[in-house]
Each structure stands twice: as C-alpha cells, then as structure tokens.
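Below you will find the structure I want to go over with you.
One protein chain is absent from this view; the other protein chains keep their places.
In this document, chain identifiers A, B and C correspond to the written order of the chains, with residue numbering beginning at 1 in each.
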Amino acid sequence: MRQQMIKPYGDTLDDGIVQLSFTLPVENGERAKKAAELYVAKLNFENVSVVHSRKIADNFTYFVVYGRAIPTLDYAMVQVDELKTKQMNFYETNELIRTGLRRCISVVGATIGSDAHTVGIDAIMSMKGYNRDYGLERYPEINTYNMGAQVSCKALLEKAVEVKADAILVSQTVTQKDIHLRNFSEFAELLKGKNLRGRFILLAGGPRMTNDVAVQLGYDAGFGRGTLPSQVASFIVSKMLERSKG
Amino acid sequence: MRQQMIKPYGDTLDDGIVQLSFTLPVENGERAKKAAELYVAKLNFENVSVVHSRKIADNFTYFVVYGRAIPTLDYAMVQVDELKTKQMNFYETNELIRTGLRRCISVVGATIGSDAHTVGIDAIMSMKGYNRDYGLERYPEINTYNMGAQVSCKALLEKAVEVKADAILVSQTVTQKDIHLRNFSEFAELLKGKNLRGRFILLAGGPRMTNDVAVQLGYDAGFGRGTLPSQVASFIVSKMLERSKG
Amino acid sequence: MAQVPLNQDQVDRSKEMASEIADQVQSFIAKHSSVSAERTVLRLYGVDGVDSEKTPLPNRLVDILREKDRLRSGVSRCFAAAMLASGKEAQATAELVVQGKIAFGGTNGFPRADILKKEEELAENAVAAIDATRKRKREKREKWPLPEEPWRYIIIATGNIYEDCVQAESAVMAGADMVAVIRSTAQSLLDYVPYGPTTEGFGGTFATQANFRIMRQALDEISEREGKYVRLVNYSSGLCMAEIAACAALEDLDVLLNDCMYGILFRDINMKRTFIDQYFSRLICSRAKILINTGEDNYLTTSDAIDNAYTVTASQLINEAMAKKAFLTEDLLGLGHAFEIDPEVENAFLYELAHAQLARQLFPNSPIKYMPPTKYKSTDIFYSHCLDTMFNLASVTTGQGIHLAGILTEAIHTPLMQDRYQSLCSINYVFNIARGLVNEIRFKRDGFVAKRAQQVLDEAEHFLKELRQVGLMEAIAQGKFANITRSLDGGKGLGGIFEKASDYSNPIMEKLEEDGVIHASTND
Partner (left out) sequence: MAQVPLNQDQVDRSKEMASEIADQVQSFIAKHSSVSAERTVLRLYGVDGVDSEKTPLPNRLVDILREKDRLRSGVSRCFAAAMLASGKEAQATAELVVQGKIAFGGTNGFPRADILKKEEELAENAVAAIDATRKRKREKREKWPLPEEPWRYIIIATGNIYEDCVQAESAVMAGADMVAVIRSTAQSLLDYVPYGPTTEGFGGTFATQANFRIMRQALDEISEREGKYVRLVNYSSGLCMAEIAACAALEDLDVLLNDCMYGILFRDINMKRTFIDQYFSRLICSRAKILINTGEDNYLTTSDAIDNAYTVTASQLINEAMAKKAFLTEDLLGLGHAFEIDPEVENAFLYELAHAQLARQLFPNSPIKYMPPTKYKSTDIFYSHCLDTMFNLASVTTGQGIHLAGILTEAIHTPLMQDRYQSLCSINYVFNIARGLVNEIRFKRDGFVAKRAQQVLDEAEHFLKELRQVGLMEAIAQGKFANITRSLDGGKGLGGIFEKASDYSNPIMEKLEEDGVIHASTND
C-alpha cells in the first residue's frame, strides 16, 4: 500500500502548525516563557513561539503557543474498526423485523452507576427521539424499557432477564477519572460472570464513546455524540439477523 | 541545585493536560479522528481525546484535542538571559544623562525593509509615547530622529552616522517566513562590514522580539510587545555609562 | 432600564395563584417531619462526627429512635433527656448514646419540666449560633463594597477540596465574585452528610462541613488580598436539604442551591420528602440570611427552551411563594433561568432577551440567577466561547443579578483552571464595554421581545391555573413539569418521612417560625 505521510496544515502543506494552550505551575516571567518554549520543544515541535503568557494564580501561568510539529504520520497505515451495518430508516427497520425476525424485539436501557444523565439514553429510546429521528419507543416492532439514570448494574440485568430483552443499552455521560469505562466494564463483567453475555446484544453509548473502545470493553458496539436512534435500531436488527442466521 | 520537575496543570498537579487545535489534510471521518489521535500520541501525549473534528475544505479536517503530556521539564535548569538594567523613570533618566554623561544623546530609529509598521517605533520615539509613558522625543536630554517605515538598511546607517547617533533603534513587525530575522541580521552585518558596530548601541524591537533572540542576532538588546519607552531609555543610558566607564 | 410592558394585574394574579398552590403543600408539610429534619435538630444542638463505620452520629441517633418507633415525637425531647442523664455536652452525650452507655428514647427518668427547660436552652443556643453566623457575615461584607451586578459566579469541581482552593484563588484573581463548589455526582442521593475533609469525588467535591470550613477560610484570605468579599456557594438539594443548610449556616456560607422541586424532578427524590425538607432548610437559610438559588435552569437542559419557557416562570413563582412561607425575603431569592435556546433558531438571541427580561421584571427585588448555555455547547471550544460571550451580553443588558460563568469546555470536561480564566476574561470584557446598554436601548413596543415575554407569561398563568386545580403534588405525578412523571410515593427517601405525633417537638423550628422574617439591611 502506498505511503501517505501527513502533517498538520496551517496555511501551507506540511508546515506542521499546531495551536496549544496550557498552564504551568510557575510564576510568569521571561523564565516561565522559556520553560513553556522548552516544554513544547519536548513535545516534538520546532519554531515554537510562546505568543501569550499570563499569571492566573500564584505560581500558575497560562500560555498560548504556536509551533511546527515535527513528526509525520503515514495515513495509509491508519485503521479503525468502524461499525459497518447498512443504515436503515424507521420503516425499513420495522419491515425487516416483521419479515426477517417475525417477532417483536425488546430493548432495555439505562444510565448506570451514579451518573444521572438521562437525556442521552432518552434521545435514543423515547418517542421523541433525536434530531427529528424517532426514538425506539415509537417503533411498532420494538418494546422498550427505559430505566432512566442511576441504575445499578444488578437492577439493569434483572430487568433485562425479566423482560427477555434482546438488546441492552447502557449509557454513560460522566467520564471524569474514566469512571464511565469502569462502569461499562463492571456491567460487561457481570454478564460474563452470569454466563449471560451471549444472550443479549450489548450496546454502550455516551458523548465520549466510540465503537473502538466499546468493542474493547466487550460490547457489541459503541455509539458516540450525535447518534441517531435509527442507527441504533438498524444495528440491533442486523445483528440479530446475523446471529439467527449464523 | 535542587531539581524542580514540572508538567502542565489542568485541574490537578502534574495531570499534564494540554489543549490543541490543528488541521490535517484528510477527509473527516472515523479514520481521520484516529489519525489525529495517533498523531498527537506521536507528540508525546497519552489519554488523547479528539473532542472535535470538522471538515473545513475538501480533504482538510479541523480538530480540537485534549491530551495528557508525558514529558517533564526541570524548571531549575531553565535559564534565560533577561536584560538586567535597573528601570528608571523619565526624570531619573534625564538626570542621569546630565550628571553621568554630561551631554545630550542622540537616537535614530526606523522600521527597516518593506515593513510599513510604524506604530511600534513611534510608540517608543514619539512625544506621545506608550501607555502613558513618555516617548524618547519628550526627553530633554535625548535628540531623536525617527525615520519611519520602509527604510533601507543603508539609509538608516547613513542617518546614524550623519547625526552621530549613540543608539540605533530597529523595528520589525512583519515576521512571516522569518523576514524580520533576516532584516535584523542584514543591518547588523552591514554595521560589522563597515566596522561601525562598536560605535552604536544597537537595539532591536517588535512584537515577536525577545532579548534572547536579539542578542543572538548581534544586537545589544531586544524588546518585545508592551515595551515602555522609559525601559528603552534606561537601557541606553545605563549601557552608555557602562561603556564610558569600562 | 429597558422594559417590556407587563400587565401588573396579571402579575399579581399569577403570584396570588402561586401562593395558593404553596398553601396546599404547606398544610401537608406542617403535619410531617423526616429523618434528615430530625438529624438537623441534632446537628444544631451540637452533634457531629461519625462512628467507626463512618456513619454520622446524627444518623445513628435518629435510627435508634426509629427502631424504637419513638421518632414521631421528634428527636429533640429524647435528646434533651439524654443530655440531662449524661450531664455532658451534646457531642459527648451522643457518643455515650451510641456506645449504649446511656438510654435514649425516653425521659431518662427526668421530670417533663426539666426536659422542656433543657430543650428550650438547646434551641436558644442553636438559634443563637445561626444569628452569630449572620452577624459574622454582615461584618465581613460591610468591610468591602458590594460588587456591581451581575455577580460573576464560578463553579469549582476538582473533587479535591485542597485543589479546589487553588482554583478558587485563581477564579477570584480573574474577577469571580462568588465561588460554588459543585458536589460529587449523586451526593444528593446519600441519606447522610459525609464527614471531614475529602480529596476524592466524581464531577465534584463532597459537601461536608469540614470542606465548607476549608473553602470559607481560603476565600476569606483571598477576600483580604483582593479587597472584596467573595461569596461561597454550595448545594443543599437532595436527601439532606435541612442538614446541609445547618452545616452551611454554621460555616458562614452565603448561598445554597435550594429548590422546592429540583430533587423531585431531577434526582427522583420522593416529593413528600423534598417538600418537608426544603421547608426546614429554608427556615434555616432565612435566619442565617443565606441566599438561595433555585434550579429552573434544569428544565431547559432537559426539554426545549422555547416550548418550556413557561415552566421556568411558573416554577420561579412557586419557589418564591414557598420561600416566603419560610420567611425568606425577596433579596434572598436567586430565582433561576438559563440561556439554553438552540443557536440554530433564527433570532434565538431575541428570545433569550425576552425570557431574561421577563424574569428580571417579574421579580424586581430578587437577584435573578442566570445560567449559561450548556446543552448546545459544542466540543469546538472556540465556537462555544462565542455562545458564552453572547450570554454575557444578554445578562448585563437585562440586568441579571447572579451570572454563572459559561465555560468554553462545557461539552467536554469539568472546567480546567485556564478554562475558568478564559471564561472570566469574556465576562469582564463584555460587562465593561456594554454596562450602559441596559439604560441605552428600548425594546420596540409590540416588538418581538415584548410579544414573546407576554406569551410566556400568559402560558405560565394558564399553567398555574391548572396546577391550582389539580394541586402541585398531583400535577407532578401527572408529569406536568417538563414531562417528567414522579409518583406521590415513588422516588428515593419516602421511608424517611413520618407524621408528627401529637407530642412532636422541634423547638428550633418553633422558634424560627415564631420570630418569622429577620428584618435587616440587604447585605446582612
């Protein structure tokens, strides 16, 4: 495969220009500026210019810096496992459930842990949906159970078992100290522990989620900022058909 | 000397958090985001999160990224040659000229090359001065010759010789493609070439100028953004006394 | 000052309705108390600290009475008896009780009169302590002039109280007039108040009395240095509204987030529990002159800011009415709203001006709390910074009272120190260049802004009519607020409430109700 070396672009190809801002725990002054310059050099930059420095607390200085990044990246080598299922709309999906699965499917969702953010999971599950895209609740062929936020892993699993869920939707918005990753894994572990992992299609979502990460955490897929309910519905159905076939 | 290792500060000491924004010459998409993440990793960051990506032209994507910088810097080792002359005010300086030098001094200034920016040099030399700090022209003991902008090195030198200048002030504002550095050096070289370097106190100034750089370019001092005329005056006078003594 | 024409009769009618709605709830409140209300009494009597399992002693004591089913008479009398028995201070007594060294739950063999006398004495000291904080605050405030409104309000949320102090210092250097320490996620769902200084939290720092003290002290030092009094804010919402109010009062806090419905709607806390607790907590706030902030802004982060603008207005009116029942004066009501309209909506800024203007004019004597854009913040921090800049303008142009700093990284992470600095730079810039705008412009009669403000008021009035009919509790159960449905007996903390017995006693509450409004200068 042909190489494709890339660098940041300011106003000329490969000039490498990058804007940075950060704070250093030192008093502002010539020496502080020099430190910022040297530090950015350690980050593989040349032509570093510390354009702004300002004291923002005793012993803390805020900097704005421009520099030319030195490394190059071979774009040809960059791979991601993007989730590849054909995107269907509301009608296509319902139709496919009727003809392909020949039964209603049931989906349970919740925001687990101490995270109280429901707007995200609601956007996917509620009637209203998101961005003029109907939520799962509106799909005649889908029964939804939205447990809201601050739900314990245990409670979520119990509900899933109770309603014989085909898919479980887990949402996490708070990411401080990577608590979302810990919560996501906790739930995945719980399923494995109970040998129930195979029974459900398991989806993770939230503003910081990517399919990449979700898969690593043992989920079937992950959905990030701006996800539309129809994308989620399409994925669930395609996945179920795939399983029923294979 | 005791080590003093520092890292950027986001909201916890040594968390290393830095904000970056840049553009890559690729089409936006999952792969582009991955590329941004990998590229920033090459810049010595961990926990890279590509929080924003947006197409801004065919084959160009703009990114906002946060990451934790890995390197640490020993602040104890950071040195700059800051220019150290005691800052005197308008009256002290004039007094010192009278008592110390016992003659009026003369200063020539200009913006050289094709650079048309005069506001900077005017701020230092004109009556009005800068930020309520009188300009050199207002100093009774200083005769000033402000040649304005787009002055050739040759013309500036001729003038300096003609009026027996004690100090020459060179200003550069346009820095694109480092043209300011080239212009500054050109003038310094011209002086050396004519063996006149010793005769003048040579000062460089402009928004991107630092004392560090100026000294490297063979100037006696460099002054950057926000310089006050009184700082320049104090420097010239102290330097002259220093020379007359030693 | 720019004004939209409002029909005063309609305003009065609406406030009257709100007050009637509050009355209905108040009659329920009067008959009930809760475990946290009782723990509050103990705290004000001087009980603090935790046992070996880190359970706060106030919880231990109240639980003991609950098990013995003696709680319905309130904790006050039994505890007074126990103190007589121990002959010791409240704290020491509590410890002895927990150690089982003295009986707890009866008269401990003392004559009723002695116990009443003891209760009397305890209550007086408790109220004296609250009066003392009010006076301390007044003295501090009088040392420096009041900052010009809108007051710049900054939130801190590192999770580590000591780190928080560093950030607070930075914020004040950049101009902050008020500092709020956001709580760790879900603290509001804890049925106790954590103890001691804490250095770990998610999305915030735990609200503990020790943390209050540490931050208040840090701010006092900064205040001295910067020559201005910096107000300290925390959150009382949740399962411990009154307890936190007590701790806050004892540590000289200036402001508490305190809404009569936030916990119900946004934390799924049982509504009876919330109404009971908010009342006692507000009695304490009014006595300590703690300014309360309400949470109407939350309606707009969860539902559309144009469609639901009227819920904000209605909720403000109800919060005001209920606050007055707890003797809070108008100058202590930081009624909330927010700049949350979808920026894609054409003339969104005109809608915002209309909403902000309405809030301003409906409550002329209250320091309206204006929240920044959050929901439509983008992860493009440069774009988000523009939203905040326009928010800053809307705020100063409509003369808001308390201005929450919008943060350019809102859509990404809890603010870094530099994010806050950048935010304050924008605020300081806009406030300075546009201060006079409020007195310079007029809104066109029957223009967009005037019409929109009227429309929202009409919708709010109509909504209040509905509420008055079905009653507030029933209305919430029917999901009339931001279509969030909360049943009468659902949600967290229901188990913690009880009907007062005929011999129920809470001499602190009695005293606060008896004295009613504490009249004094605004900045006291």
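Going forward, a residue touches a chain if its C-beta (ideal position, glycine included) is under 8 Å from a C-beta of that chain, and two chains touch if they have at least 3 such contacts.
Values in this document were obtained by computation on a predicted structure and should not be read as measured data.
Shown chains touched by the missing chain in the whole complex: A, B, C.
Across the entire complex, the residue among A:T12, A:T99 or A:N195 in touch with the chain not shown is A:T12. The chain not shown here is touched by just one of B:G29, B:G100, B:G148 or B:G218, and that residue is B:G148.
Of the listed positions C:L71, C:V193, C:L300 or C:L393, the one in contact with the omitted chain in the full complex is C:L393. Note on the undisplayed chain: of the listed residues C:K31, C:K68, C:R435 or C:K465, the one touching it is C:R435.
Mapped onto chain C, the interface with the missing chain covers residues 343-350, 352, 380, 382-383, 385-387, 389-390, 393, 408, 422, 425-426, 429-430, 432-437, 439-444, 447-449. In the full complex, the hidden chain is touched by chain A at residues 9-13, 17, 19, 21, 51-52, 54, 64, 66. Contact between chain B and the absent chain runs through residues 21-23, 54-58, 60, 62, 114-116, 118-119, 148, 150, 174-177, 179, 207, 225.
In this section, only the chains that are shown with their structure count from here on.
With each centre defined as the average position of its C-alpha atoms, the distance from chain B to chain C rounds to 51 Å.
Separation between the centroids of chain A and chain C, computed from CA atoms only, is 34 Å.
Between chain A and chain B the centroid-to-centroid distance comes to 44 Å (mean Cα coordinates, whole Å). Counting partner chains per residue, chain B shows two or more touched chains at residues 9-10, 13, 17, 19, 21. Counting partner chains per residue, chain C has residues 167, 379, 411, 413-414, 416-418 touching two or more of them.
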